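Here's the structure we're looking at; comments come further down.
Excluded from the complex is one protein chain; the other protein chains are retained at their positions.
Let's turn to chain A:
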Amino acid sequence: MTALELSRLQFAVVTVYHYLFVPLSISLATLTALLQTQAYRRPADPRWQRLTLVAGKLLMITFAVGIVTGLVQEFQFGLSWSAFARFYGDVFGPTLAIEGMLAFFLEATFLGLWWFGADRLPRRVHLATIWIVAVGTLISAYVILAANAFMQNPVAYTLDPETGRARLGSFADLLTNQVVLAAFPHTIAGAFAGGGALLLAIGAWRARRGDPDGRWRLFTRVGAWTTLAGGTLVALTGDLLGKVMTQVQPMKMAAAEALYATQAGAPFSLFAVGAPGEKEPFFSLDVPWLLSFLATGDPTATVQGIDDLQAQYVAQFGPGDYVPVVPMAYWSFRFMIGFGVLATMVAAWVLWRTRRSRDLAPGPGLAGLADRWLLRLLWTVPVLPALAATAGWLFTETARQPWLVFGLFRTADGVSPGLTAGEIAASLAGFALVYGVLAVVWVRLVLRVARTAGDDPAPVTEADDTADRPLVPSY
């Protein structure tokens, strides 16, 4: 493989890996804050306090991996994409700097205060600290998505005629890019679907092993409601994002459908047999007019096909291949939707089966059979939103190719000029090794929390007469 291919592979590996943890951190921060708010409002009900601690432990474990893998993200634009950093640093750099100053300090400092401060902060202040962490994760998500939106749909810049480098225009315009306005709610809703699924799985598993005061049932239902709401919002905002994308990157959406010929009243392909990357017809189960409707809101509208767009881009940008890898786009788009819908349906099923103090009941009948399999395969439930999110990012990034910044800067031009394939292979091996170990340890720790957390006595949260006591090691 060439240095360019290895750099791309490395970027994909470390970014996809990082994003396995980010959605959980975002949603668990808010969910922990919500649970603690309930605990604060209902001090007589100890269940909320215990569940806060369970979600909080999951948050701490996940956040740690998010931090150390996120640091790599900030470095890698300089490490292996230094040409991109030079040409677009003026626009891209400030978003990273502001994300760090505005959000990461909040998250890191207040998470430390929250975890260690339970017995030395007044209850109200302690509750505020976790909410500040939650707000920090959302600010961070918005700013970094605005940076990504620039790559999808460059706005708020001018090009220096001498050097060809981008110059930042209005930061407000950068933050109100129509892509980020649609991508932010889409991404956050997806994050909540992920965190909810984790609570659902742990709650349902624990509930089967004894649940005298119903706390695990509560955990299950909080998780299921979160995933149902998140999954529904993902679909609605995904529709918005798709319409925006059809305008700013028609090629991406044509590739998602493997639509080669421009077509009026275009159908939506549910799934296909064969290789949709080839122009030969392949078997495809189609829903008539749906693609035109999804892309534009009008079932008879014309949707541009790959062939026309390629010809248009050659005329606009010069000779070259402007078609992304179509099977990748086609299938990642369908996996994204498929896994997302499946997670949402599982959540809806769990809510239905646990309605009015019922429980999941493996037993005779179809519903009992479904419950039996659900309980057997509970561990897959939190995996579904993660797979959907991964597929979504693979789609959005690979179907933008060959562009790094759409219409302006090619991926092939962005790579660090002096790097050799050997160096990148070495670093990729290093990341793969460390990240692999991290994944194993993370899973073990989450399973441990799932098995044991929530039974320990609720910690004291009043900072009254404890101020003069020396800190007791809790690490």
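Here is the rule we use: a contact is a pair of C-beta atoms (placed from the backbone, for glycine too) under 8 Å apart; a residue touches a chain by one contact, two chains touch by 3 or more; residues count from 1.
Note that in this section contacts and distances are computed from a predicted model.
Engineer: What protein name does the UniProt record of the undisplayed chain give, "L-lactate dehydrogenase complex protein LldF", "Multiple sugar transport system permease protein", "ATP-binding cassette domain-containing protein" or "Cytochrome d ubiquinol oxidase subunit II"?
Structural biologist: Matching the unshown chain against "L-lactate dehydrogenase complex protein LldF", "Multiple sugar transport system permease protein", "ATP-binding cassette domain-containing protein" or "Cytochrome d ubiquinol oxidase subunit II" yields "Cytochrome d ubiquinol oxidase subunit II".
Engineer: Among A:Pro43, A:Gly112 or A:Gly297, exactly one should touch the missing chain; which is it?
Structural biologist: Of these options, the touching residue for the absent chain is A:Gly112.
Engineer: For the chain that's not shown, point to the residue among A:Pro46, A:Gly93 or A:Pro362 touching it.
Structural biologist: Answer from the full complex: A:Gly93 touches the omitted chain.
Engineer: May I ask which residue of A:Val16, A:Ala85 or A:Val341 touches the chain that does not appear here?
Structural biologist: A:Ala85
Engineer: Can you list, in ascending order, the chain A residues touching the missing chain?
Structural biologist: Its contact residues with the unshown chain are 57, 60-61, 63-65, 67-69, 71-72, 74-75, 77-80, 82-83, 85-86, 89-94, 96-102, 104-106, 108-113, 115-117, 120-121, 167-169, 171, 416-420, 422-423, 426-427, 430-431, 434, 438, 441, 444-445, 448-449, 452, 469-475.
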